[in-house]
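What you see is the complex with one protein chain gone and the rest in place.
By written order: A, B, C, D and E. Residues from 1 in each chain.
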Amino acid sequence: MSDSPKLPHLATLLLEGPVRIALLEDLGRAGDITSQSVVPEDAVARVSLTAREAGIVAGLDVARTAFRLVDTSLKIAVIREDGTRVGPGDDIALIEGPARSILTAERVALNFMGHLSGVATATRSLVDAVEGTGARICCTRKTTPGLRAFEKHAVLAGGGVNHRFGLDDAILIKDNHIAAAGGITKALSAAQQAAGHMTAIEIEVDTLEQLDEALAAGARIILLDNMTPPELEAAVKKAVGKAALEASGKINLETVRAVAETGVDYISSGFITHSAPTLDIGLDFDALVPGAGD
Amino acid sequence: MSDSPKLPHLATLLLEGPVRIALLEDLGRAGDITSQSVVPEDAVARVSLTAREAGIVAGLDVARTAFRLVDTSLKIAVIREDGTRVGPGDDIALIEGPARSILTAERVALNFMGHLSGVATATRSLVDAVEGTGARICCTRKTTPGLRAFEKHAVLAGGGVNHRFGLDDAILIKDNHIAAAGGITKALSAAQQAAGHMTAIEIEVDTLEQLDEALAAGARIILLDNMTPPELEAAVKKAVGKAALEASGKINLETVRAVAETGVDYISSGFITHSAPTLDIGLDFDALVPGAGD
Amino acid sequence: MSDSPKLPHLATLLLEGPVRIALLEDLGRAGDITSQSVVPEDAVARVSLTAREAGIVAGLDVARTAFRLVDTSLKIAVIREDGTRVGPGDDIALIEGPARSILTAERVALNFMGHLSGVATATRSLVDAVEGTGARICCTRKTTPGLRAFEKHAVLAGGGVNHRFGLDDAILIKDNHIAAAGGITKALSAAQQAAGHMTAIEIEVDTLEQLDEALAAGARIILLDNMTPPELEAAVKKAVGKAALEASGKINLETVRAVAETGVDYISSGFITHSAPTLDIGLDFDALVPGAGD
Amino acid sequence: MSDSPKLPHLATLLLEGPVRIALLEDLGRAGDITSQSVVPEDAVARVSLTAREAGIVAGLDVARTAFRLVDTSLKIAVIREDGTRVGPGDDIALIEGPARSILTAERVALNFMGHLSGVATATRSLVDAVEGTGARICCTRKTTPGLRAFEKHAVLAGGGVNHRFGLDDAILIKDNHIAAAGGITKALSAAQQAAGHMTAIEIEVDTLEQLDEALAAGARIILLDNMTPPELEAAVKKAVGKAALEASGKINLETVRAVAETGVDYISSGFITHSAPTLDIGLDFDALVPGAGD
Amino acid sequence: MSDSPKLPHLATLLLEGPVRIALLEDLGRAGDITSQSVVPEDAVARVSLTAREAGIVAGLDVARTAFRLVDTSLKIAVIREDGTRVGPGDDIALIEGPARSILTAERVALNFMGHLSGVATATRSLVDAVEGTGARICCTRKTTPGLRAFEKHAVLAGGGVNHRFGLDDAILIKDNHIAAAGGITKALSAAQQAAGHMTAIEIEVDTLEQLDEALAAGARIILLDNMTPPELEAAVKKAVGKAALEASGKINLETVRAVAETGVDYISSGFITHSAPTLDIGLDFDALVPGAGD
Partner (left out) sequence: MSDSPKLPHLATLLLEGPVRIALLEDLGRAGDITSQSVVPEDAVARVSLTAREAGIVAGLDVARTAFRLVDTSLKIAVIREDGTRVGPGDDIALIEGPARSILTAERVALNFMGHLSGVATATRSLVDAVEGTGARICCTRKTTPGLRAFEKHAVLAGGGVNHRFGLDDAILIKDNHIAAAGGITKALSAAQQAAGHMTAIEIEVDTLEQLDEALAAGARIILLDNMTPPELEAAVKKAVGKAALEASGKINLETVRAVAETGVDYISSGFITHSAPTLDIGLDFDALVPGAGD
C-alpha cells in the first residue's frame, strides 16, 4: 500500500465520547449480569473478529476503544486495517484477555464495526463503479445521529471523499435558502459577504438557467440536483474551468456510472450513510481457558 | 385504531440527551452559517413533513424535540402518529415558525425520522408476514450505537415487541457463556442463583439435545439459534407448556413465515435495527414569507 | 469462600461517573488547599482502612476508584473483600503513596465505604434473621438518589438479592396503577400485552380477594403489601406453585422472622437502603515519611 | 415566622444536575414502562405529599424540580415549607396533573424528600437538645456522595449551621496534616502564609497542651476532638476571647447537652448527615380521573 | 445601519453550554450566599448595563442567556445591539426582576460582555485603521480556551471576518508541517489529495521563493508570515489573480495600515482575541424595591 495515501486516524479524544455513550447504553445500571454470574472471573479467552461476508473494513479504532474502555488489560492485534477488502472467513483482529471483559464489550464493538464497515462497503461499490471516470464519490449530512464523524471516516475507508461535516464548516445554499433570500444572485452575494477566505460556498441549482445565474454570480462550487445525464453533460460544458460540479439525487449502483461519465467532479450519495446494510462480522472464540477456581 | 393499545411515549428526559448530541454534532461551533447569512432573520415559513414512499411512521417525539430544542417558538402539529401506515405524499406533520429555525433543525429531525421510520417499516414487514401464526417479532441488541431506546421504540411502532434493553436488565446465556461456565446446567444454575425474581433468564441452545438439558435444568425462556423449521417444530413439541421459545438466525422476509408456522413464540431479527434502509421523508415548504426587512 | 458464589464487580465505566462527581463535589474549584499548603509535596504515607465496629464490608471497588482517580500512583491492597464480616480493628485495605493524594481522597472514599458497608450490614442482619426459612431479603427503589447501583451491589454483599433497578427493567403494578387502569384484571392484561418475554411483571395486592383476582388473571409474581403473618400464610397457600410471593411493609429486625416463616419467597425492605446507619470505618496512618525537603 | 430568618434557596442551576441524574437513574433506557402500559394517557390525578411521622420538612425545592423535569405541566402547591415541623398526616404539598407524570416522578421526589427531611429532623433534635446554651450545631464533610449541597441545606432547615462545603473553601488542619507538617506551629504557619483574607483556618487539637500551642501560633478557630466535658470546659477558659471553639466526636442525643454546657461555640456531628434515618413521607392520591378514552 | 448585513446569532444550544459552565463556576456548591442572606427574597430591581468607556458592544446574547439561566422571570430589553459603537454612560440593556437573581447573574454576565466587547473593540480599531484599503481583518486560533465561538462572533461584531474555527474545518499548512512533509510541493499535494471540494487549503510561506513554489503547486490561499511591506507588495504582484493572500505577524495599530496598503486581501491578528483588554461595562441599579417583608 506504499503508493496510496494513508487513512487518517480519529483522535482518541473524539473516539471516547461516543464509544462511552454506547457502552453505558449497553451496560445500563448493573453491567453485564450474565457474564458476572455465569463466567468465572479468572477465565481467559483468545478471540478473533472475523468477516462473515465480503466487504471493506472500517471502525477498528472504534472497536479498539470499546474494548480498551471496558478493560485496559485486553490485548488487541489488528490484522487487516481500515480500508482493507475482506472476504468471508478473513480475520480482522485478534483479542486476548479476561473472558468477561471480552464478552462485555463484544456487542458494542461489533455494532460499531458492522455499521461502519457497511458504510465503507457501500461507498466502495460506488467508487468501483465509477473507476476511471475522474468522478469522486462523496457523502452528505444524511448520517446517523451521533455517528457523523465515524461515518465520514468510513466513507474515506471506502475510497470516497468527505463533504462538509456540519452546518458550520461550509456554506451550502439550497432551494429553500434561495427562495428565502429572493433569488440565486442575492443568496450568493449574501454568502460571499459573510464568508471568510477559509469557508467554501456551494449553491444548489435545479436547471441550466439557474446554473447560468450561479456562474454569473461567481459561484465556484455548484450542486446539480436531480439532473438527467444529458442535462449534466450540458452543465459540465458550461462550467468547465469555472466551477467544481457535484451531482446528486437518485444515485445508486445502476445509475452512478452514467452520471460519472458526464464529467461531473463529485457525486454525492445519502444511501452510503443512511441505508447501507451492516457488514456481517462475528467474534469467534479461538481459545477459552475457564478459570482455575471454577 | 381505537381498539389497539397506544404506543408508549419516551420521557422528555430520555429524548433530550441524544437529540441534543445530534444537534450539536450538526451545529458544530458556529451554527447554521448558511441560514444566518442568507435567510432574513424575520422570514417565516410553514412546512410539512411528508412521506415520499410507503412505510410506517416512527420518531415524531424525537423530531418534535429537535425542532423545540432549536426554537421553542416553533409550532408543530402531528397529522399521522407513530405507528401509522403512510404512502407517498402523505403529510406526517406541519411546522410553522421562523424559517431559519426550521432550516437549522431540518436535517437532524429528518435523519432521526427517516431512520426510525425505516426500522418501524422493516419490523412491520416481518409482523405482517407472520400474521395469524401467533409468533411475535422482536428485536435484539444489534442496534445503532447511541440510539437503542429510540430503535426499540420504533420496533414497537412497527408492531414488534422488545427484547432486553441491555446487558443489565435480563440474563441471556449464549454459547460462549455456556463454554466458559462448563455446560448448560452449570450455567443455568449459576444464573438462577444470582438472579432475583424480577430478572428474566434466557438460554441459547443450538441442538435438540441442548434443549433437553436446558429444560431439565429449569429453563423458562429458550433461544433456538439457527435451527431449521423441522428442528424448530420438534423443539416446540418438547417445550410446550414448559418454556417460551424464541427463534433466531437468518430471519428475513422469505424465511420468517416458515419459522413462525413451527409454533415458536418469538422470532428475533437483527436486520430490523442494524440494516433497515431509511424511509424517505421530506420537508416541503408550503409557504415562505421572506422577512419584511429584506 | 470456595463454596459460595463470588460477588459481581461493577464495571469500571459504571464506577467512574459517580465517584468523579463525588470527588469534584469535595475538591470544588481549588482542590485540597489544606494538604497543598501544609503537607510537603514529597511526603509519603502508608495507611490502613480499618473497621471501628462490627459489620459487613462493601464498596471496596468504589473506594479504589476514588483513590485511583486522585492519583494513579497510589498502591492499594485489599485485605478483606466486599461481603466479608469484620470486627472492630480489622484492617480492610492498605494504601501507600503520596500523603497529599491519600488525604485528598480520604473523605470521599470513606463516605462511600461507610455508607455502602452500612447498607450491607443492615441487609445481613435481616438475612441472618431469616436463616433457614427459605425467604430471601431484597431491596426496593427506595434508594439514595444517584447511588442506586452501588447500594444494590451492597445489598448483594450483605447476602440479599436485587429487586428491579428502575422503572424500565420490569413492571410493578401498584395500587395507584390499578386504580387508574380500572382494576387488577385490566391492569395485568395491559401489562401482559405490552411486555415482551424478557420483562417480568409483578402486581401488588393488599387483600386475599385481590390475590385471587391477580392469580386468576395470570399473575406470576405478586407483592403482598402490609399483610399480617396469618394473611401471608393464607396467601402462600393460595399461590403455591402458581406465583412467586414478595412480602413488604413494616419489615424490621423484630418482624422479619415471623414474616419469613409464613413461606413467602421474598421479603423487601426499604430500610436497608434508605435508613441504614453508616458503618464506622477509619483511615489510620501506619507510617508517614515527611518530605525530605521539609 | 416573621421574626426568624428565611431559609436560603438553592439556585435552580444547582438543583437540576443532581435531580436529573436521579431521574435518569430511575428511568433507565425505556422510562416508566408500568405507567406507560397500564395508566391511560389522559388520566389526571390530584395527590398530596403527606408526612407519616413527626419531623422537619426539607427538600421541597428538590422535589418540585423532580416533578417539573418530568412534566412542566404539573402544578405544585407547597403547604408547609422547608424547616417546618410536621406531624403524622400533615400535608406538605399538593400536586395536580397527568397521572403518568406524577407516578413517574414520585419515587425520586420521595427519595429526596425522605432523606433530606431525615437530615433536618436529626439536626433539629440536636438543636433542640442544646437550646439556651449558645452552642450551635453544625455538620461535617461526612455526607452522602453527590448530595452534599442538598444535605447542607437540610442542616439549615433543621436549625443548624454549615461547616465548610469541601476541601477548597476553608482550611482544616487535622492530626495527620500536623504530623506531616512537623507540628502545630509549623502547620499553622504554612497555612497562614498560603491563605488569603477570605479563607478561614481551623486546626484540630486533641489535648490542652496542643490547644496552648495552637493559640500561641495565632489560631482563631480550633476543633477540639474527642475531649471530655471537663477538658472542654478547661479549653473554653483558655480560648475565650481568642478563638472560636468547635467540639466533635461521639456527639449524640445523650451527650450533646453536656458538651454544649461547657461553653463551646460549635458542636459538629457526622451522624446528622451520614446516618439520619429517612423521614417517612408518602404520596396519596386524593383524586384520580381515569382517561376518558379508557 | 439599515444597509449593512445583520450579525448572525449564535444558536441557543451553542450559548447554553459555556454559560452554564461559567455560572456553575461562580455558584459553586452553595450558590450566592451573600444575596441569599442579605437581600430580601421579594426585593425587585431595575438595572442598566452601561458602558463606562468607548468601544464596540458584543456578547448580548451571552449575557441574556446568563440572566435567563439564573431566573427565567427576568425581563431584558436590549438598547444597543452587538456591533454598536458606544461611549461612556451609554446604556446597553435594561434588566428588571428579582434583585437576588440579578445580583447572582451579574458578574458572569459582565465578565462575558466585558471580554467580548473588548475583543470587538480591538478588532474595530484595526478595521478602522485599514479603512478604504480593501484589506479585511481576520482572527486566528489564538483564542481563549473554551470561548472560541464567542470570540469569533465578537470579531464579526467588530467588523472583522472569521478564519477557520478549528483544526478540522480547513487545512492550514505551516512551517513545521512543510518540514515534516518534505517540502511545500509535497505538503500541498498531500493536502489536495485528502481534501474534498468543501475544504479550503491554505499554506504558509516565509519567503518569495516559497511563494513561487506554492503558486506553482496550485495554492489558492497563501499566508505570508512576518514579511515586510516591500516583500508583501512583491508577493501581491506575483499572486494577483491566482491566490488570496493573508498577511500575519507583528500586526498592531501602528503597523496594520502599511500592511494593508500592500494590497493583501486579509490581515490576521492574534492580539484581538488573546490580548484585548476588557471593555469596562457596569451594572447600575436604577431602582430597587426592597422586599415588603423586610
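The rule is simple: a contact is a pair of C-beta atoms (placed from the backbone, for glycine too) under 8 Å apart; a residue touches a chain by one contact, two chains touch by 3 or more.
Just so you know, these numbers come straight off a predicted model, no measurement behind them.
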Shown chains touched by the chain that is not drawn here: A, B, C, D, E
Candidate in contact with the missing chain, chosen from C:27, C:190 or C:243: C:27
Which of E:72, E:207, E:228 or E:275 contacts the chain that the document leaves out: E:275
Sole residue of E:34, E:73, E:207 or E:228 that reaches the chain not shown, by the stated touch rule: E:34
Chain B residues that touch the omitted chain in the full complex: 25, 28-29
Chain C, residues in touch with the chain not shown (by the definition above): 20, 23-24, 27-33, 36-37, 41, 69-71, 104, 293
Footprint left on chain D by the chain that the document does not show: 5, 8, 136, 138, 161-165, 168-170, 172, 190, 193-200, 202, 221, 244, 246, 265-266
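As a working rule, only the chains that are shown with their structure count from here on.
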Co-neighbours of chain E and chain A - touch as defined: B, C, D
Gap in Å, rounded to a whole number, between the CA centres of chain B and chain A: 22
Separation of mean Cα positions, chain D and chain A [Å, integer]: 51
Computed distance of Cα centres, chain C from chain B, in Å: 33
Per-residue overlap in chain C, given as positions that touch at least 2 other chains: 5, 8, 25, 28-29, 148-149, 162, 165-166, 168-169, 172, 190, 193-195, 199
Graph class of chain-chain contacts, one of line, ring, star, complete, other: complete
